[in-house]
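Before anything else, here's the structure in question.
Just one protein chain is left out here, and the rest sit where they should.
Presenting chain A:
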């Protein structure tokens, strides 16, 4: 589509669910994800650019990001015992979460599988062809008469941070995202991330610390402390929890 590699993300019906509940949920999530993606693109947060959303088939069409998930990258680093590499990714994740929260969104499903590091060669190949296109003249793409797509692609061109960081980490899978600026929702987001780190990675504690550190830089001390305070409460709500809070 429009000379780009795209991904179609279709939400299939789940036969085990009550049919009414199933339709409601799928519609709600497809719509929610589309809105969240649009909002991210507006804020310049690296996400796969949304090209089209079809609520009849519950399908989203997005730009394909070639690369590896943060989970993959981290386990690669772990194998090489490259702690600095792991921490670097975690800091990037923290920054990204901070920017997400700052633009009034919560992700709802933060795991290391939901961050994608584009591989440089593809990323550059992408942006280069894009630039070529732009210099060659935009008539080509406009010829197809899909303004929606063009807007989306523009938003996907490297944002300010991308200049300092050549290959920014992308956040994907915003199906459970919601619009909220409440400390509670943000804290739950962090809690979900922590749980995901514990379940999949060895050195989850220092990874979480790195995330929170980077998060603090984006969000500032006041909000971060508020979120962390809430976070402690969220943790205590679950059964049989310890008392440790990361980043303090």
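Note that a residue touches a chain if its C-beta (ideal position, glycine included) is under 8 Å from a C-beta of that chain, and two chains touch if they have at least 3 such contacts; residues count from 1.
Definition applied: contacts and distances are computed from a predicted model.
Missing chain, UniProt name from the options "Glycosylphosphatidylinositol anchor biosynthesis protein 11", "N(6)-L-threonylcarbamoyladenine synthase", "Autophagy protein 5" or "S-adenosyl-L-methionine-dependent methyltransferase": "N(6)-L-threonylcarbamoyladenine synthase".
Interface note: of A:43, A:176 or A:213, the residue touching the hidden chain in the full complex is A:176. Across the entire complex, the residue among A:9, A:31, A:64 or A:195 in touch with the chain not shown is A:195.
Hidden from this view is one chain, which touches chain A at 14-18, 20-21, 24-25, 108-111, 113, 176, 188-189, 191-193, 195-196, 198-200, 202, 234, 237-240.
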